[in-house]
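Here it is, the structure, as structure tokens.
Note that one protein chain of the assembly has been removed; the remaining protein chains are unaltered in position.
And then subunit A:
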């Protein structure tokens, strides 16, 4: 029996290829394709009076210029509202090319096709668009005030409105012995994958040598959903699904922005390829990505909470204002996620949440890693800290008073989640999570460290934040597993990969199921030629849905292989086992058959091509002449296909703790330690999970301390470059100390929960709490820059920002379980090393594993 692969920290099989520069991303394909460029609106709100391409005609290499007037049929209709929801009052979606009006800077107005991108941009620059410029609506305040509307024919800017309520929350808050009200603000950011969007299309007309009756369209797209793009393009171009193939090459990050489909460019490029009979490619540039893709996060929150003297919530009343940008193509997933996942691991007592999703004259808002959860966690965790301060209690103790206990699982929060199904937590051990984060960061030891730092004139603070994340939603994913006569195992699933390591993880699952070497398993994702039924990669669902599906598919293959092997070995299938690429009579390796030979037998051919088929002949003598060569009910080929359609989401959880130091002079904020306790159920590959956590924390730190979309009041994005949009470098990101919990999910065959987004979710909340703790005054909006901290200090000194009371020193971790608890199974702490290396003049930052 080979080593079990499930749970092993296997090296990513993708990396050798990717780090050696042998990846094939969208722009690496189609060297002979002509190039598309788009004329984009320079105004946030305008009516198009005229488009004049006369000056572009002279550009050498120009092939075509298209505007809305060139579109007809479904192409002339607005792009779809992808996920309708009853809360949507007025859904506005863009056209593939702007029709009369533009509603944000960057909206595509005309498409230029030329021999190369240089000529395409030259021609685009010469197209004169006559705009009647209107006034933009920028920011939540302006959207709420509704002095003007983003869209024509609307009375206000409210795109959607939803109230969910469990119990009478307002009465519960009013009746509670203690109550607080918080006003919170989270700014706009974006996932910013290093590879932008891109589409490359090839039309093969009906008259080609293939002899097919219909033309065929091949589309390559840097997307998170191959099947979604296929269906959308087929619908827009009025093609049968069978005429369209979508292949997803290597993708340099998605983070949610590439689940949106079809993008205007994603239908325009195939449309032009078909119309011109030429290969067409569009590779988004960085500025385009900032102004024409998607953003997220911006929300204003008002929280009212009532609680008893132990800090236990009795009622929670939350009002959210959500900025959805100029259009609503992806529906209201983000505010629904915020309003439900805000609850985290806690029982709120009675709960009421109301959101208004608002149009603004800015880039659309669609899910970005975390998808509304960072905002929800910010609201909940800021509230937890405020309760603790109000009562003079330890912040972790207040959390411990509110968490759901393991014996209450499955726990029904009484709400409807983003998938339209009940918000029922399947599993988790939240009290233990709190104990583990306290141990990992040495929560009880921090007071002493803080005192020492104060004596040296240093300011340090600690913060903690918890989350629960619904992961792995349906409706389904499929898996196909095939053993070839060479013994190689081909695995396909329909969802796409953007660097998650699906090729490694899915191979681990199949290698275990079939007991074959990992190196014999090859995985294909995101290719509609291999798997036509799929949903896509989002919501931390790859391992849960496709992982389960390929396991089930492998089990189907095993059943079939056992039936064939039983025949061949003249044994009972129940007496056989899989061992090292063979099927053998249990405990009797001499009576065995290679899986590759079973593959040959599964597909009885008249002809022998190779040594594998020759080797199978030794078993052919046992043929039963009363049965057909392929048994009834069987299909030729050693393969299995199956689907996993989960009942509900699986709910992962975790807690982050951050220790920061703020410079008393310069207001710089430095992260000294960042600790994560993380539970995504059974770990398929701890190395990959840790990579996801580290990467997620990096984006979380980015959103907390660096990244924001800076719009001016005219709707111009002032920092549409990586020079001014401060995506942090590795030098700004702390090493993350990780401790795993593994509470298996009962909802899928692997017991897994999603891990892709978790790292980003509580970072803003944890860092706001830590900065607040270091500074001694309330922090209620994120992100925060040194300049803003400097301003907060001045306002605090002038009495404009409330102080937080001195925090009590907890005697121990919550529940008093810290002393005898086992050490977390994390690697040794990377410690507080700043980018330039530790400063020996500084006292060490406390660590759970440091002798004291």
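Just so it is clear, a residue touches a chain if its C-beta (ideal position, glycine included) is under 8 Å from a C-beta of that chain, and two chains touch if they have at least 3 such contacts; residues count from 1.
Please note the rule applied: contacts and distances are computed from a predicted model.
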| item | value |
| --- | --- |
| Chain excluded from display, named as in UniProt, from "Molybdopterin dehydrogenase", "Fe-S cluster assembly protein SufD", "Cytochrome b" or "ATP-dependent Clp protease adapter protein ClpS" | "Molybdopterin dehydrogenase" |
| Candidate in contact with the missing chain, chosen from A:728, A:744 or A:808 | A:728 |
| Selected residue (touches chain absent from view) among A:25, A:118 or A:476 | A:118 |
| Interface with the undisplayed chain - residues on subunit A | 117-118, 121-122, 125, 285-287, 665-668, 706, 710, 718-719, 721, 723-724, 726, 728-729, 731-732, 785-787, 790-791, 794, 835 |
